[in-house]
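Contents: one structure, followed by commentary.
Missing here is one protein chain; the remaining ones are kept as they sit in the complex.
== chain A ==
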Amino acid sequence: MTVYQVMLVATVALPAAGAGALAVLPARHAKILATAVAAVTLVPIVVLAFAHHSSSSYASLSPALSPWADYDVSWVPALHLDFHLGVDGVSYPLVALTGLLTLLCCAYTMWKVPPGGSARTLLALLLVLEAGILGTFLALDLVLFFLFFEVVLLPMYAVIAGWGGEERRKAARKFVLYTLFGSVLLLLGVITVAVTAGTGNLITLTGGHGLGRNTQYAAFALFAVAFAVKAPLWPLHTWLPDAHTQAPTVGSVILAGVLLKMGTYGLIRVGVGVAPLGAHWAAPVLGILAAAAILAGALICLRQTELKRLIAYSSVGHMGFVLLGIATLTATGLQAALIGNVAHGLITGLLFFLAGAIKDRAHTGELADLGGLRETAPRLAGILGFAAIASLGLPGLAGFWGEAFAVVAAVQRGGGLWTTLAVLAAIGGALTAAYFLRLLRKVTHGPVGTPVPAGIAGAEWFAWSPLVALTLAVGLVPALVLVATDAPVLALTGAIR
């Protein structure tokens, strides 16, 4: 095993082992231990960044997926299942985002444990979630991808049901049943592909090798619905607002920040990668639904009266932009989707942290009861303003690139349908600005509704400042995310023509 292979395994194994250790060791040290594990997990993730200089042996085999480093051992040959991990330019930004957000959530939990259960269990669940999400992003075997995709289901259910708000049971059940519905469709698609092609290896499968036209159509249809539930794509999004609103702050951050990305990442890597003909066939439908999601998300947000619910619905709109980028199947569109993924993870993660902070202080999330935040808590109001403006896509901040270039990609694609979709998405973008400005007007301006203490704790600064800094950094230098995506994205879109 090379250093990078050890690091790949460690990326998944460390949080999993940490969760196990938390369950066994006494509860006293749980908070420090969990945060330490989350921090140590960043080490292999950082080391993996240097792997992209190493020459890949797969470059000639499949340019669309030539991992910087990979580790492959047979696990269950009877089910075409290999333990095959690898990282490349498409997955790396999401891996880094997952590691970062989990660390921030663990640190935040050290300072404030949401009511409902013990900190130890919550932290163990967060680490299991991290292991599952990282595994999903790193898996290079189709069946293994499905396996990790399933790992996050029950822990997320437990986080919402154990530490959530008033209606947590119902929201958690809705979340778990909806997403399991998506997962079983994914299972059917994965097995269809694995049985037809005789392998689950994504490196050989990417580009649609070994699959006939009809199999690709069927597989993509299954994948698309499966990932559309997770992403979520309108009209399969109804689990999202409830889950977000009821989940504790850290649960919302992980859910919005990285869990949803499993859907969009899966669509790029598995959907478009394994069944490109199917993607080409279904692209118009996907594009129309994405545009509908953007508009529906924005219009619903304009009517929302609760802070967390508004941010939750804004995710529907933002993921709509990401899916529109994917649906165009152009290099620009896919890159827009990738950067949109990361930007949404950073900005919405920050927004949920802020919404949690405001709700904890004011004991209400109703927009009507809030107001005048800039007078009572000017710093909090300033960061909220920054996050909201980043989320509405101001140039120079992270949110801009994904949304603008999704629209550009749709225009580039040309034709009446795509131009119309581009126009609709642009209108949706304008509406996004409208509802975020409305949010700011209600919360930060106007007369003081509920007085909010001004102080911001150290743990909060620790959790928020990296997100603020990265939002700015990705906004100014989008190449941070896109530096290694040119070749895979061009190869992916090349396979379609």
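Just so it is clear, contacts are C-beta pairs under 8 Å (C-beta built on N, C-alpha and C of every residue); 3 or more make two chains touch, one makes a residue touch a chain; residues count from 1.
We take it that contacts and distances are computed from a predicted model.
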item	value
Listed names "NADH-quinone oxidoreductase subunit N", "NitT/TauT family transport system ATP-binding protein", "Cell division protein FtsX" or "Succinate dehydrogenase", with the criterion being the UniProt name of the chain not displayed	"NADH-quinone oxidoreductase subunit N"
Residue of A:Met7, A:Val143, A:Ile311 or A:Leu354 in touch with the missing chain, whole complex considered	A:Val143
Hidden partner chain, touching residue among A:Leu65, A:Val90 or A:Leu185	A:Leu185
From A:Pro44, A:Gly162, A:Gly385 or A:Gly402, residue that would touch the chain that is not displayed	A:Gly162
Residue numbers in chain A that touch the chain omitted from display	75-80, 117, 132, 143, 147, 150-151, 153-154, 157-158, 161-162, 169, 172-173, 176-177, 180-181, 184-185, 187-188, 191-192, 194-195
